[in-house]
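So the structure is just underneath, and the comments pick up after that.
Up next, chain A:
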Amino acid sequence: MLSVFYSVLARDILLALRRRTDVLTTLFFFIIVISLFPLGVGSEREQLQALGPGVVWVAALLASMLALERLFAADYDDGTLEQLLLTGQPLALLVLAKVLAHWLLTGLPLVLIAPLVAMQYHLEATAVWVMMAALAVGTPVLSLIGAIGAALTLGLRGGGILLSLLILPLYVPVLVYGAGAVTVSAIEIADTEPYFYLLGAFLLGALVLAPLAAAAALRISLE
Partner candidate 1 sequence: MIDFLQQGGYAGYVWSAFGMTFGLLLIEILQLRSSHRTTLTRIARLVRLRTPRRKPAAGAGQDSGAASAKP
Partner candidate 2 sequence: MLDVTDLACRRGDRQLFRSLSFQVPAQTLLHVRGRNGSGKTTLLRALCGLLRPDAGRIRWKGKSIRELAEDYNRDLLYFGHLNGIKADLTGLENLRIARTLDQDPVGDDAILDALARIGLEGFEDLPTRMLSQGQKKRVALTRLILSKAPLWILDEPFTALDVDAVDLLQQLIAEQVADGGSVVLTTHQEVPLTQGAIQRLTLDEADDETPVSGDDPARA
């Protein structure tokens, strides 16, 4: 059972590394969006510090949203997705493997690059650490819920826009508590604890439910 999980995971990572540009585009999109705000909003210190957490999180939402489209699209076009449906393995497990590979390639880089962008917003060290931690717990939830949307809009023209229309409302809880944690950390570090409990709860819930829903969505899309 686990060997199959690893083989799908390794396959996706190997594929992504063979096309390195795809991984970097998401990262650069994240950086560009974040760098735009100070130009638009003005660069006073206090304003940027207040704005920082929210902007970084919205940029993370948009970056993971754009990367989602490629989650199943390549396999759908060359027929390997059909074969995945017909293996002797529970589909939810294979979907989890694909989402984990997708998160390692798009979600994790966002977490690692967060300190760099936090500098643009003059955030202190504690806020940067809390942001990295919140992103580390939050971005997998984005990928998991997004996978359901990606499966539903498989093979549709204009699927990308439609995907964001379907999935962004479902991202609200992660956005509220993710950005909230960073904002509160500036005031009192201990206060961020309940935020992480909630984000952790979302992660566990998504880990269990999202693959099942995405697998059902795949079966519907591939009928």
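Criterion: a contact is a pair of C-beta atoms (placed from the backbone, for glycine too) under 8 Å apart; a residue touches a chain by one contact, two chains touch by 3 or more; residues count from 1.
On how the list was made: all candidates are chains of the complex that A comes from, given by their letters.
This one's a predicted model, so the numbers in the text were calculated from it and none came from an experiment.
Looking at chain A and the listed options 1 or 2, the chain it touches in this complex is number 2. Residues 3-4, 7-8, 11, 14-15, 18-19, 74, 77-80, 82-90, 219, 222-223 of chain A are the ones that touch candidate 2 when the two sit in their complex.
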